[in-house]
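A single protein chain has been omitted from the complex, and every remaining protein chain is retained in its original position.
Chain lettering (A and B) follows the sequence in which the chains are written, and residue indices restart at 1 in each chain.
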Amino acid sequence: MSNPAKTRVTINVNGKDMSAEVEPRTLLIHFLRENLNLTGPHIGCETTHCGACTVDLDGRSVKSCTLFAVQAEGSKVVTIEGMAAADGSLHPLQAAFAEHHGLQCGFCTPGMITRAYRLLQENPTPTDEEIRFGIAGNICRCTGYQNIVKAIRSAAQVMAGQPRKEAAE
Amino acid sequence: MIPGRFTYHRPNSVGEAVKLLADLGEEARPLAGGHSLIPMMKLRLAQPEHLVDLGRIGGLKGVRSEGADILLGAMTTQAEILDSALLREKAPILQEAAQVIADPQVRYQGTIGGNVANGDPGNDMPGLMLCLDARYTLTGGKGNRQVAARDFYEAAFFTKLQPGEILTEIRFAAPTAGHGWAYEKLKRKIGDYAVAAAAVVLTMSGGKCSGASIALTNVAQTPLLAVDAAKALVGTAVDAGAIDAAAKAAIAISDPTTDTRGPVEYRRSVLGVMVRRAIARAKSRAR
Partner (left out) sequence: MNAPTPTRAEREAALKGMGFSRRRTEDARFIQGKGNYVDDIKLPGMLFGDFVRSPYGHARIKKIDVSKATALPGVVAVLTAEELKPVKLHWMPTLAGDVQMVLADGKVLFANQEVAFVVAQDRYIAADAVELVEVEYELLPPLVDPFKSMAPDAPVLREDIKDKKDGAHGPRKHPNHIFEWTIGDKAAADKAFAEAPVTVKELISYQRVHPMPLETCASLASMDKIKGELTVWGTFQAPHVVRTVAAILSGIPEHKIRVISPDIGGGFGNKVGVYPGYVCSIVASIVLGVPVKWVEDRLENLSATAFARDYHMTTELAATKDGKILGLRCHVLADHGAFDACADPTKWPAGFFNIVTGSYDIPAAHVAVDGVYTNKAPGGVAYRCSFRVTEAAYAIERIVDVLAQKLNMDPAELRLKNFIQPQQFPYKSALGWEYDSGEYPTAMKKAMETVGYQALRAEQAQKREAFKRGETRELMGIGVAFFTEIVGAGPSRNCDILGIAMFDSAEIRVHPTGAAIARFGTKSQGQAHETTYAQIIATETGIPADLIAVEEGDTSTAPYGLGTYGSRSTPVAGAACARAARKIHAKAKKIAAHLLEVSENDLEFDVDRFQVKGLPEKMKTMKEVCWAAYNNVPAGMEPGLEAVDYYDPPNMTYPFGAYICVVDIDVDTGSAKVRRFYALDDCGTRINPMVIEGQVHGGLTEAFAIAMGQEISYDATGNVQGVTLMDYFVPTAVETPVWETDHTVTPSPHHPIGAKGVGESPNVGGVPAFSNAVIDAFKHLGVTHMQMPHDAWRVWKTAEKLGLVK
């Protein structure tokens, strides 16, 4: 059995070039969580279904559990930790998820919001059906998706410049 | 969850890639989108000692036309297929199929080459390629060769691809302008493989079917070209009787297995339904 040495990988994560020594087989999710201590993206399965590990890589939503860190050498990765603005203000999607109760246990949330971010880049004015199809790679066990769809719809409105309706408290 | 160890190679050209595969032998696997291979590696069902990453090789991506033909670089992703204005105009059935493959994230990484090359009977694109009578360019140490998709699949996970070869390009003649098309797939949920699926491309002329091509997915060890089913449509008005005959002919050549999605008789029956619905939709689209 081959015993390949570690290799140095540099990936631009949330705007900063980050490097670490990894084995070729080190999955991107582990590079992020273990080497870089970015524990926002989570692991919920090992068959590439659940989407809890979703990050944004070079403008694509990608399940970071199904990529080796070495494949992402030189790429730009955005995780949930990079979604808020530099001054700390929340991305409209983050605010909308909180406003519309789009999360409960929070485990799917980083991947879900990161995916929703790219979805709204692909399609800034999605219908509910398009939203559901657009997040079909992200499983949630708590919310039943309904408030997630509401949150994404609301964020889309905000990002398109329309004022969003405050839900009554 | 954790793959076995391997050495990672990142060639910059196809020539470099095939040389690596030839030199490293059986213990080397090409890495395209990785969304078939890496899941298998994580379950340790595959433990290659070398991975040859095709991701940085220029010239393996892209959708373009060449005369009457459409060419797809093997590393073109499903997402890129969905984005292609050329395909939307000339071969929308590919987009209809791409839409029902996996989920958005997997489509961003999964490649057309990966989907057609590994001989997984559950993949959707091989059936499309049979339907479109596509030809695959296989590149090895000795250069390129063309193999018709219709000749490529031998058994589940067994294809005409030789060790040391990679599939680099797919070519097919764009279906006639005004053709009717449909990909009908029954699945339990997004991301699932087909209980049964049918790809239909047909042309109508003067109210009669002037040509048809039907392929079946995941109802046998390989995708199937339903020759008799297609014949049953040609020359007819694609009426209920003809559709019936086509469905029966398709079922007759199928050989599905029983699995968690259902017993053999169910999958056969659903195949018939998929063929019927695909033909009806294709007919409605034909000009």
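In this text, a contact is a pair of C-beta atoms (placed from the backbone, for glycine too) under 8 Å apart; a residue touches a chain by one contact, two chains touch by 3 or more.
Here the structure is a predicted model, which means the values were calculated and not measured.
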item	value
Residues of chain A in contact with the chain not shown	23, 25-26, 30, 33-34, 37-47, 49-50, 52, 79-81, 83-84, 90, 94-95, 97-99, 101, 103-110, 113, 131-133, 135-149, 167-169
Positions on chain B where the hidden chain makes contact	1-2, 4-5, 44, 103, 186, 188-191, 195, 260-263, 265-266, 269-270, 273
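The criterion applied here is as follows: only the chains that are shown with their structure count from here on.
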item	value
Mean-CA-position distance for chain B and chain A (Å)	29
Parts of chain B lying in touch with chain A, wherever the complex brings them together	1-8, 10, 31, 34-35, 38-39, 41-43, 49-51, 53, 55, 79, 102-106, 108-109, 190-191
Residues on chain A engaged by chain B in the complex (per definition of touch)	1-4, 7, 23-25, 27, 43, 46-49, 51, 54, 60-63, 65-68, 70-71, 115, 119, 133-137
